[in-house]
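Note that this complex is displayed minus one protein chain, with the remaining chains in position.
All chains are identified by letter, namely A, B and C, in their written order; residue positions are counted from 1 within each chain.
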Amino acid sequence: MAQRKVGVWLVGAWGGVATTVVVGIMALRHKLTEPTALVSALPPLAGLDLAGWDELVIGGHEIRETNYRAEADVLHKKSRVFAPEWWPHIEADLAAADAEVRPGTLHNVGATIDSLAGPKTAAFRGESAGQAVTRLAADIKSFRDRNGLDCVIVVNVSSTEPPVEPAVKELTWAAIDKQLTTNAACPLPASTLYAIAAFREHAAYVNFTPSIGTDLPALDEFARKQGAVHVGRDGKTGETLMKSVLAPMFAARNLKVMSWVGHNIFGNLDGKVLDDPVNKANKVRSKDHLLTEILGYKPQTLVSIEYIESMGDWKTAWDHIHFQGFLGTPMVLQFIWEGCDSLLAAPLVIDLVRLTERETRRGKSGLMTHLGSFFKSPMGCDEPQFALQFQQLLEWAEVVRAEK
Amino acid sequence: MAQRKVGVWLVGAWGGVATTVVVGIMALRHKLTEPTALVSALPPLAGLDLAGWDELVIGGHEIRETNYRAEADVLHKKSRVFAPEWWPHIEADLAAADAEVRPGTLHNVGATIDSLAGPKTAAFRGESAGQAVTRLAADIKSFRDRNGLDCVIVVNVSSTEPPVEPAVKELTWAAIDKQLTTNAACPLPASTLYAIAAFREHAAYVNFTPSIGTDLPALDEFARKQGAVHVGRDGKTGETLMKSVLAPMFAARNLKVMSWVGHNIFGNLDGKVLDDPVNKANKVRSKDHLLTEILGYKPQTLVSIEYIESMGDWKTAWDHIHFQGFLGTPMVLQFIWEGCDSLLAAPLVIDLVRLTERETRRGKSGLMTHLGSFFKSPMGCDEPQFALQFQQLLEWAEVVRAEK
Amino acid sequence: MAQRKVGVWLVGAWGGVATTVVVGIMALRHKLTEPTALVSALPPLAGLDLAGWDELVIGGHEIRETNYRAEADVLHKKSRVFAPEWWPHIEADLAAADAEVRPGTLHNVGATIDSLAGPKTAAFRGESAGQAVTRLAADIKSFRDRNGLDCVIVVNVSSTEPPVEPAVKELTWAAIDKQLTTNAACPLPASTLYAIAAFREHAAYVNFTPSIGTDLPALDEFARKQGAVHVGRDGKTGETLMKSVLAPMFAARNLKVMSWVGHNIFGNLDGKVLDDPVNKANKVRSKDHLLTEILGYKPQTLVSIEYIESMGDWKTAWDHIHFQGFLGTPMVLQFIWEGCDSLLAAPLVIDLVRLTERETRRGKSGLMTHLGSFFKSPMGCDEPQFALQFQQLLEWAEVVRAEK
Partner (left out) sequence: MAQRKVGVWLVGAWGGVATTVVVGIMALRHKLTEPTALVSALPPLAGLDLAGWDELVIGGHEIRETNYRAEADVLHKKSRVFAPEWWPHIEADLAAADAEVRPGTLHNVGATIDSLAGPKTAAFRGESAGQAVTRLAADIKSFRDRNGLDCVIVVNVSSTEPPVEPAVKELTWAAIDKQLTTNAACPLPASTLYAIAAFREHAAYVNFTPSIGTDLPALDEFARKQGAVHVGRDGKTGETLMKSVLAPMFAARNLKVMSWVGHNIFGNLDGKVLDDPVNKANKVRSKDHLLTEILGYKPQTLVSIEYIESMGDWKTAWDHIHFQGFLGTPMVLQFIWEGCDSLLAAPLVIDLVRLTERETRRGKSGLMTHLGSFFKSPMGCDEPQFALQFQQLLEWAEVVRAEK
């Protein structure tokens, strides 16, 4: 089989998640680790001819200025992840990826994210949305051409933006297109501009963040027009994963959830950005709608996300579920989830890259609806239960396998 | 619609679970409580014409001597369940149920359960297995005749017996039948003798305990011969329910469970019986096999069940799940489940009575395989995941609804 | 020994804590319960000739309109506390206490508390601070005279007020006195006015709440002038008690606390009032200063208090303590405290009444400094460690015992 070349274009390229994605791919390529935590490595997904670790080429947009090795060292030191003995094996690969990182855009990212920008990105502060899209798309095209890539998958793993005004959702693609081509004022945030840039170059777009990205009818229209697939929104890694697994149990057993309180503490950059209430709003909304959908009624809920510096990339979630059993008797389930944020997110990002590339190869376009199990707010997926979302992925795998 | 009359014959009739079943049915009948925690009251199970609270008639076998009101008072005092204001409304119903309780059998129940027997049951200590079955069947027949019942559902909610020798599983129905009719020595424990008595009278049998009950090929043969349905084994109420909900998440995410430790503390009579290691063996086995089935490999597991008197009927389970995430990183999920044992079990017993009666009315016989979601060790059900087990119940409901 | 008569004047007389105090005293008087949770009933405090259950006469101020039996029923129903079989024994005592409750004052209590007022209290909304004090003092005097009391202990167990302006702390007693006698505008909140009324009548004052009460130099001056003792501030019942017990362990072991996160959820009226951020400020401040005092440095801290209706009077606190061990290794202690708020507070209130009455009988006046173990922010007590605070109480007991 001829070697494929698949571009992985990470928006937020030097962030914790992206750094872990890149270190992880390189560690897998050099057989330094097992494919634990990769859904795409599960036996029921075997035989799908997914992209191999050697076939992935890394690049991306980023607003800060740093490099993979430095970010990996910080993660190692603060959060006790990665094995230092890997560095000699993968250092060259990391440097090659560094060379493919380009300045991002600060368009409507909010003051907190804006304040993190390095000089290279800051130099573009004056440009219009239209200019930004043109520049970002050129970066993607140049990445593809320079590396002779078969396709490019753009993945948004950058910090969470503030929510957009509801009116933005009503914009038609024609209206957006006009704003961009005329360099007019444009209410779209960066996450959407990256997606437009991707679609211009017929690249796929995966939104792993709570930011709006392609969650606008206009963007789906443009994706279909350009023959690109897209999917999103907000990777389901920890507490919400638990909710989408546990809430169906309460529903199936007719146990009445009276209140569900969830407190999350963690100390990475993402946490610092979420300490800004404007940015946090997007995240909390994404974590909270689920229960009503699954239970069919709204219990009292509380979701807090707090930046506790000493935690580093480790997140502890404590959830307290107060429910009524038979004869109205109150009972309690509590859980404590102690996971490393970037290490929970990164394998899912790699899975999404592989599954999105496979769907691209099938010639599909528009929204992918079989990947709901990966997202907190899965676009185009009505099924909120994790177990049934996962069945949808297995069914897709059977269809694809049968095609060959 | 003509009123049906459905006999509910509880083995362990004055135990905590049975007492809660009876108090619960009466509280529902008199509209003193909501049908919270009843699966059979869920919207997706509506329209199945299940038996109503007025249609259930209570009786049963029991080895101790007491009565419902006294047992309910103990539960209220020790465990703060039930509302004293219910008594005036349901006292007469409880007394009527008391009048239908008959002495059980101590055949192969083990020394710990044997020691709990009152004089009425003890008086039958000399009888053979064959004599016991004849007596127990006569009790069921007399209950049905006296009350003009349309059918009887026998439910085993008695304390856990010690495990039987593997050879017992090999016995044919013919061999068993011969042992019984010749009053020969018979290795079957009480839980199986109750089932034989039920089938003789064409009654259904539900085994809510870890005891062997009908989990022998010979018993299924006899059930089919007699046109009776049966189902079992070991109601899935708390920690194991959580396991069958959470383990699929680890499997679907390719997170490698290294160890799963579960400690259970509680203080009811069931706990006291399980303090005898012989009886506990059956229980722990039932709680432990699940993980390997779901995960596809065997993590280190530890399940402890400890009798802590002060807990009364409340059970606290602490589970510590140590798993490997991406790049081999160890992470931890812990949960603490605080539930009241009898109140978790009783609604499922009522559900099983209603669903078993419905299947009886459909003219079915032999093992019911669509009720796997109710059991820790579901006989005839290969699906260990709770969410998918529950789908099987919903599919059955659609079939039944379509028949009408 | 001649019978003493000790007046217990509860500010917030029909609140959850006060109701539990009164029900508790009556249950003890009629020997319906054991003196569990009463510090004053411990062997090392024996032989102090403290007031007996028969010697306490109840009355108080309250802004809502209800009665003890109704409030006790709500607590029983919502929070599963108290035993209904007590009512016939203590109903008459409760009614007698009801008859001694008088309308309180809404002076500077904040909008949230103000909104709870019933018509009798609301009728006094126009009065000046001076008029309020005169009225409240008259209520106390009349209570004492009508019942022939030897002394009166006023205890503030009302909802938490918003914090006062720092300037209020600077007021001299002369300045306050002038404001009151001239009916001038007065920045003092209700908690302080109740104290002034108490001291006017030479009654003692105990501040069990985070409100300012007597925590002003001017009030101590007035107390000493009037020969009255006082003590406060904010009863130490749950999470903060744990902090004052655990933080000394980290300090003594030189384990470096990096962060201490505490989340509290509960659903009583106190919780509802604290849902108003103005009132919450006082409470959080009282819970947070402790760690720095004990540890000698300030770790990152987070204290949240959230109103979750389903919890009723039960409070669950989850604390996550992230600390550095040897060689900088991060470790974690978490605790989960599940207690019933009023039942944790009430015995301490009864203890404080008995100990304050004893000190009054010794002829003392001014601030009592040996009761630090009872308070989150103990006035006049520099020792923040619970174990050493408790030693101060034991030493006082030895001195008092030696006096006899």
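Operating definition for what follows: a residue touches a chain if its C-beta (ideal position, glycine included) is under 8 Å from a C-beta of that chain, and two chains touch if they have at least 3 such contacts.
Computed from a prediction, not measured in an experiment: that's the story for all the values here.
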Would you mind spotting which of A:80, A:141 or A:401 touches the chain that isn't drawn? A:80
Note that chain A touches the absent chain at residues 80, 84, 336
Which chain B residues touch the hidden chain? 258-259, 261, 263, 265, 300, 302, 304, 306, 308-311, 316, 318, 320, 322, 330, 332, 334, 336
Touch rule applied to chain C and the missing chain gives residues 20, 23-24, 27, 33-39, 41-43, 81-83, 241-242, 245-246, 248-249, 252-256, 296, 324-329, 331-340, 343-344, 346-347, 373, 385-388, 390-391
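The rule we apply is simple: only the chains that are shown with their structure count from here on.
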How far, in degrees, do you have to turn chain A to put its CA atoms on top of chain B, rounded to the nearest 5? 180
Over half of interface residue numbers shared between chain A and chain C means same, under half means different, so which is it? same
Length of the line joining the C-alpha centres of chain A and chain B, rounded to whole Å: 45
Separation of chain A from chain C, taking each centre as the mean of its C-alpha atoms, in whole Å: 50
Mind pulling the chain B residues that touch 2 or more other chains? 336
